[in-house]
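With one protein chain removed, the remaining protein chains of the complex are shown where they sit.
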Amino acid sequence: MGKVIGQRLPLYDSYRHTTGQTRFTDDIYLPGMLFVKTAKIPVPHARILNIDTTGAERVAGVAAVITHKDVPNNYWGAFVQDQPVLPDKYVRFLGQPVVAVAAVDEDTALEAAEKVKIDYEELTPVFDPEEAMQPGAPEVHEGGNIAKFGGYDAMMVRLGDVEKGFAESDYVIEHKFHTAMNEHAFLEPHCSVAEADANGHITIYTASQTTSWHQFLICGVLAAPINTVRIVSGPTGGGFGGKSNPSTEFVVALLAKKTGKPVKWRWTREEEFLISTVRSADTFWMKTGFKKDGTLVARQIRYIQDTGAYNDFGTYGMMKLTSQINGPYRIPNVWFDGYVVYTNKQVTGPMRGYSITQSVSANETQMEIIAEMTGLDPIEVRRKNLVQDGDILPTQQVLEAVGVRETLDAVIKASNWYSK
Amino acid sequence: MSVQYFAPASVEEALQLLAGNSDYTLLAGGTDLVPRMNLRQIKVLRGLVYLGNIAEMKGITSHNDYIFVGALVTHSRIAASELIKEKAPNVWYASYHMGTPAIRNAGTIGGNLVNASPAGDSCVALLAADARVILKSRHENRLVPVKEFFVDKGRTVLNPGEILYGVQLPMAGQGIRKGSSYQRIGLLKGSSTAITNVAAEVEQDGEGVCQACRIAVGAMAGTPLRLAALEEALAGKKIDRDLINQVVKDVDAWINPIDDTYATAWYRRKVVKVLIKRALLEASGLEGSEGEV
Partner (left out) sequence: MEIAFTLNGLAVKVDVKPADILTDVLRQKLGVLSVKKGCETGDCGACAVLVDGELVNSCVTLAPTVAGKSITTVEGLIVNGEMDIIQRRLAEYHGTQCGFCTPGMVMAIKALLNGNPHPDEAEIRRAIAGNLCRCTGYQKIVEAVQSITA
């Protein structure tokens, strides 16, 4: 064995972790630093009628109180700019921050936030995406609850002739699947610190999984040239996809600009569960046709992804999903319609195997059922249908350098599968 | 909010303090109280009386017909006590399996009782043990059966100005074979409050006839609960599998499970029957316990 290959090498930062020297964003304390807490309303769907911040501003120790009026470009989003930094017209999920307060400490900020008066008209919420798609359902967004794909309601993918495929199949099975919402629950809650220099340029310390992306979005919201916003990505105390979009950063940047002081916003675990992004809960129908010998012939999917209150990465998630609807299997006839639907729940976003794990679980469940129905060995059914170089995915991608067969063989060998 | 802090060194001193300030909040291990403070659920906090310096409430002592456990004894101390493990195995099991190492090191048996959670582990074990609590105030000592201690979720018969001093665990009389079993199910193996928990004690004579039995369940009502109807159905009879299956069938009428983030009432209703059955089989000696750490 060499000096490196075959050796167990500690990660470059791990001794700092074990000795407690790693400085996460919440470990940054700057002179004169202010702390943020927010005002919210106790319902998931409402029209905002009036926001009165005077009570909060009067609390001793409060440096600034901001609302949507203080945000240069309030609406942001990766694909659709539908998400307000601080809402002006509607609250669309429970716990959505409406007003942000910066004060000398968290207790003072909280006391002030409790004194903000938000008048609102409660609206009927909708939580189930299937319900949200029905005509007459409560509207999460004006203009309907179905996000658009280039003017269409659904992301559509077609390969071959699916009706012909089902007709040629010996068996056709169909199931409805429902997956659960997941919270990343990284140990380090969201936190960021912003400070403005003498020129008003902003430095934001944060635990971002996507530094440049943060900078791009934050500059948009602040209406600031890109050279005036610096992002320092510190160590990330777990991200798993959940730290891909800005969360606390817009507000601390705005407050640092307004007050000229360093500002920190740290979410509590309660806020993590209530307002951070989650993996979407999806509902879908998967119909698969196959031959007696286990060969897959056709697949039809109607897919509903619950994106929550805002689109965020939802459109992208649906596009990403379509590359995986066959899993690693060759299916010559495919018909897919995927809907991204708004509901009055917290926003969904990337999480480990973004958008893919949901359909993979359905795919492999059906493979097990197919093995049972055909009496074939579950590994053999899979092996028979594995993709290979030159195969075309439903998205028209032509595959090359496919290694799945070798991978499967290696796993079977390593796990001693056949002697279990 | 300005809060007064006191750390009395004796029960006398603590009671003296409470006599004039019955709205002060008592603090033992803090594992129930402090999370609620951090979540801003405690709206009024005038004074904190930390009991942790009162040595006489930290003892485990053996007496003629009972064992005394001070209210400040931590779950870790109980889990490490050979005496409790031998003489009150359910009380031992409850402490050994509750929470996490850090929670057991701080959390006390007294705090568990006064917190009166519907599925408090010590609460359920002490109910089935027929334990008595000693309540002290400036002018009075009260001995209250645990069965009469809980009023509602988070509420007990403890009066303002009173301190829970300790617990008495009665021991079985001569010639009685006492079997016991504690069953619990949680979301995680470590760290998690019970979805439901069951403690059973069965006293049998030489012939296997049930002389007395006590069955306590958690999360089946606003407070930990004794299932008196089941106990009566077993009393005076020779216990076998058929009898146990029979009485477990009737559980539904006597429970009203809580519905919360840990589990639904529907699930609790299903699972509690399985646990009661296991508990009775084990406590009556018909089945051994499953090995576990």
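The chains carry the letters A and B, assigned in the order they are written, with residues numbered from 1 in each.
In this text, a contact is a pair of C-beta atoms (placed from the backbone, for glycine too) under 8 Å apart; a residue touches a chain by one contact, two chains touch by 3 or more.
All values reported here derive from a predicted model rather than from experimental measurement.
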Selected from B:G59, B:P101 or B:G173 as touching the chain missing from the view: B:P101
Contact partner of the left-out chain, one of A:T203, A:T236, A:T259 or A:T395: A:T236
Check the options A:T19, A:N199, A:N227 or A:Q396 and report the residue that touches the missing chain. A:T19
Residue numbers in chain B that touch the chain omitted from display: 1, 3-5, 7, 27, 30-31, 34-35, 37-39, 45, 48, 50, 52, 76, 99-103, 105-106, 188-191, 293
Since one chain has been left out of the picture, which residues of chain A touch it in the full complex? 8, 10-11, 13-24, 26-27, 29, 184-189, 235-240, 266, 268-269
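Throughout what follows, only the chains that are shown with their structure count from here on.
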Roughly how far is chain A from chain B, going centre to centre by Cα mean, in whole Å? 43
